[in-house]
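Take a look at chain A:
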Amino acid sequence: MDRALARRLEARFGTMLAGRARQRHDETEIRIAASDVPEVLRALHDEPEFGFELLADLAGVDTGEVMQVVYHLWSATSPDWLRVIADGLPREAPRAPSVTFLWKGAEWLEREAFDMFGITFEGNRDLRRIFMPPDYTSFPLRKDFYLADDAARSPGAGVRHMERTHEPTNTPDDERLRRVRA
Partner candidate 1 sequence: MKTDTRHASADDPRVFLDEQVGIFEQIPPYPPQTEREAEFYTLRDGEMFINIGPHHPSTHGVLRVIMKIDGENVVDLDPVLGYLHRGVEKLCENADFHHTIAYMDPLEYVASLFCEWPAVMAYEKLLDVEVPRRAEYVRVLTGELNRISSHALAMGFHALDLGGLTPILYSFIERDEIVELLASITGQRMLFNYYRIGGVNGDLNHDFMSRLGTWMSRAATHIEANTGLLNENEIFVRRNRGLGAMDSQTALRMCWTGPNLRATGVPFDIRRAHPYSVYPELDFDVPTRSEGDALARYLIRIDEIKQSLRIIDQCLHEMPDGPITAKLPRLLRPRPGRAFASVEGPRGEYAIYAVSDGTDQPFRFRIHDPSFLHLQSFNLLMEGRLIADWMAINASLDPIMGGVDK
Partner candidate 2 sequence: MTVVARTWNRLTLPGKVVFTVVPLLVVLAVALVVALALFGEAVLEILGANLPIVRFAVAATAILLMTIPTAFLIIYMEMKGIALMNLRIGPDRVGPFGSLLSVVHGLKVLMKEDFTPTGADPTVFTLAPVVVYLSAVMALLVIPFGPGLFGVDMNIALLYFFAVGGLTVVGLLMGGWASFNKYSLLGGLRSAAQIISYEIPLTLSVVGVLILAGTMSLNQLVQNQAGWFTDWYIWQQPLGALIFFIAATAEANRTPFDLTEADSEIVAGFATEYSGMRFGFFFFAEYVNVFIVSALMVTLFFGGWNAPFPFPATSLELDPASLGIGLLLLIAIVPVVATLVFAAPFWLLRPAWPAWYGLVIGFVLFNLVAVAAVVGWAYVSFDWVAGLVWFLVKTYFFVFVFVWMRGTLPRVRIDQLMNFAWKWLMELAFINIFITAGAILVIDALSSGS
């Protein structure tokens, strides 16, 4: 746990952070708004006191209420993984800015998040399906998409648009929608 990193982050980004920087084991976590992503990540990447030059992972998360984009960064200046959570993307039309201007390799990671969650990354030049076929219409890793056993009841209802279309807006009220109580 790198306390100094948390202090530096809070000092540098101040009001941009939603809450304090959380720390557990070897991870430091900050939450920011989606609109602040380019600014914060550019600062983390460019400023020598941070120097987070390596994007370890980019993941989409569906909490059941909102969407998140989670970035994991590595830097030689800190022994911790830095987790940046871009929080509060609406589930109806999740949009986040792309980070391909910093890491060109994030292009496919963002394509994957788009494919699985339907998160639109603005600024990604090639945002299309990557794993699922191009005519697929639903987003499999969302919490309202069920596995094959539940497929008959799920709004996704199978694979091809000739069967049924998935409308992510009408979320079914189901006990399976679990929430992160963090």
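The definition used in the following text is that a residue touches a chain if its C-beta (ideal position, glycine included) is under 8 Å from a C-beta of that chain, and two chains touch if they have at least 3 such contacts; residues count from 1.
Criterion applied: all candidates are chains of the complex that A comes from, given by their letters.
All of these numbers come straight from a predicted model, not from anything done at the bench.
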Touching candidate - 1 or 2 - for chain A as found in this complex: 1
Candidate 1-touching residues of chain A, taken from the complex the two chains share: 24-27, 29, 53-57, 59, 61-62, 70, 72, 74, 76, 79, 81, 83, 102-109, 112, 116, 125-135, 140-141, 145, 147, 178-182
